[in-house]
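The structure follows.
Showing subunit A:
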Amino acid sequence: MTVDYLIEWFSGLINIPVITFLLAVTIAGIPLFVLMALNATIAVYVERKVSAFMMDRIGPMGQGPGLHAGKWGILQTIADAVKLLIKEDTIPASADKLLFKMAPFIIFIGAFLGIAALPFSSVIQVVDFNVGVFYIIAVGSVGVIGIVMAGWASNNKWSLYGAMRSAAQIISYEIPAGLSIIIPIMMSGTMNLQSLIEFQSGTVWGILPNWIIFNNPFSFLAFFIFFISAVAETNRTPFDIPEAESELVAGWMTEYSGFRWAVFFLSEYANMFVVSGLAAAGFLGGWQSPIPGLFNSPIWGLFWFTGKIIFLIFVMMWFRWTFPRLRVDQLMHVCWKVFIPIAMLNIFGVGIWKLIIG
Partner candidate 1 sequence: MGVLENKFQDNVVVASLDKILGWARSTSPWYFQFGLACCAIEMMASAASRHDLERIGMMPRSSPRQADVMIVAGTVTMKMALRVKKLYEQMADPKYVISMGSCATSGGPYWQHGYHVLKGVDLVVPVDVYVPGCPPRPEALIEGLLKLQEKIQTERPLTRKLA
Partner candidate 2 sequence: MTSIEIKEALKNQFGKSVMENDELPENQVEVKGEEWLDIATFMKNDPKLSFDQLECITGIDTGEEGPLQSHYNLHSMEHRHKIEIVINHDKNEPKVPSIEKLWRIGDWFERETYDMFGIEYIGHRDLRRILCPDDWEGWPLRKDYEPQESFHGIVVPKIKEEEGWE
């Protein structure tokens, strides 16, 4: 979409395909990067405030001597980011230096590429793949390579434990997530995110919007399996065993400091954004308005889509500050013995449903 427009526009100026392509990609990438940074900054602030309110605290208030972090501490995360940027970048003497330096960027790339395919509105989308769903799932799993690299390169036992747990967890939970996201694809018959969302227009039973989650009981269940697996894929409580603070200190991030660690943080929140975006597009009607027929312009679409993402991210935060943590074997148990069989049955069920009813 956006990239296509840009390429068309640039090729009117310069007729060398490589250069136009590079220019277009760079220009399209900058807003993505800004979005990622903005997302992390706001999400960290919101997370700190949300957690504080859940715990009977007030969270960052920007208090301090002299200059302070604004009313309600809204500049808090900016201060954090600047501080992390100028902090010393420690690399342990016994670390594998190349891998240690590369790992944050691989994790970052995984998250960054995912955002590129998110349909923010019927017209705002950086790249409109015809296999968008498949693409997001695929690039989402690049991150785990970075995590294993980080854990191995740190040459620290906590990091290694964190990385191993993380690898097992993310790879396992990709299966129920993938099996569940097949259901929207089965129902709409397309992997293209825009057509998938367009499929979800109109109403079901006259009142509810025709989102896939409301379409039939199997898809309703599939949404929850997908969302829970998505939470697990982003390593958040109750599935935060790779960085479990009370067990593994900081898991695979133990040895990272300063900027590199900030990149991990950025990617974590970007990952949350991507999986929430995929859940919103696949099950919750993407940029479709919750009131069918009203507020359906592309600008409203942007509002609805980000609104749904923010809601899902809020739910993830809610999980994090409410639940205890699972143990690694229980985590695997839930995945392999509960979610995967149900997800399989779901596919079967939707097939039958489509045959008989829809």
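Operating definition for what follows: a contact is a pair of C-beta atoms (placed from the backbone, for glycine too) under 8 Å apart; a residue touches a chain by one contact, two chains touch by 3 or more; residues count from 1.
Keep in mind how these were chosen: all candidates are chains of the complex that A comes from, given by their letters.
These figures come from a predicted structure and were not determined experimentally.
Touching subunit A in this complex, out of the candidates 1 or 2, is candidate 1.
Note for the complex: subunit A touches candidate 1 at residues 48, 52, 55-69, 73, 75-76, 78-83, 86-90, 245, 249-250, 253-258, 261.
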